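All protein chains of the complex are present and in place, except for one that has been dropped.
After this line comes subunit A, so read on.
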Amino acid sequence: MSNWEILWGARDQFWSGFASTMAIFGLSISAAFAIGCGMLYLLEGSRPRLTVPVRVFIDAMRMLPFLILVYLLYYGLPAFDIRLDAWWSGVGALAVYHGCYFAEIFRGARLTFPPGQVEAAKAHGFTKGKMFFRLILPQIVMQTRPLLGNQLIYALKDTAFLVIITVQELTAAANSLSGTYFIPTEAFIVVIGFYWAVSVVMEIIIKQCGRFSAKRGFDHV
């Protein structure tokens, strides 16, 4: 039996690892997006009491190695009597970490948002919340689309770190198969294929979304 045949025989393990990776990725990236939007909204305020801590938090997260954040949540939180299982620790770490990156991307775009549009919104009777969610945020998202796409790929790759805290995802599957049958090269080539395939599909989707924003004059595809 060739090494590839062995792996084919163990395809169920790959599939369940892949399904787990996609579930973690989907959930954490949605949460990260919401966190990023929420932080941008908090930064809209003019009270430094609120905006300064948010800025500090964003920077602190961005400057932290992801693996250490995962360790902190999984091994560190129990010291405060908060126990998350490996799966939820992983999802939480990804969501917060990439949420801060999203927030930073949004913040950069917000700085160059035309003030005239905000004035037009105020002049038409908009208050902060509706102005943010209906007029500012949609434009910021369209404008930052390429950067967001990039961040999605980083987040996908970061799911692989969760093998360290025993989450049964794609990399864990490859790890365990390579250990059982001593075929690391083939096992890891297979998971690389998975990661690449998902990344390529995401790139295509993000490109397609680009048409939507290009029609509105945001960028050129």
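Everything below uses one rule, namely that a contact is a pair of C-beta atoms (placed from the backbone, for glycine too) under 8 Å apart; a residue touches a chain by one contact, two chains touch by 3 or more; residues count from 1.
Basically, contacts and distances are computed from a predicted model.
Enquirer: The complex lacks one chain in this depiction; which UniProt name from "Electron transfer flavoprotein subunit beta", "Glutamate ABC transporter ATP-binding protein", "Molybdenum containing oxidoreductase" or "Sigma-70 family RNA polymerase sigma factor" does that chain carry?
Expert: The chain we cannot see is, by its UniProt record, "Glutamate ABC transporter ATP-binding protein".
Enquirer: Touching the absent chain in the whole complex: find that residue among A:65, A:78, A:138 or A:179.
Expert: Touching the chain that is not displayed is residue A:138.
Enquirer: Using the definition of touch stated at the top, determine which of A:2, A:112 or A:127 touches the missing chain.
Expert: Of the candidates A:2, A:112 or A:127, A:127 is in touch with the missing chain.
Enquirer: Name, in rising order, the residues on subunit A that touch the hidden chain in the full complex.
Expert: That gives, for subunit A, the contact residues 114, 116-117, 119-128, 130, 134-135, 138-139, 142, 213, 215-218.
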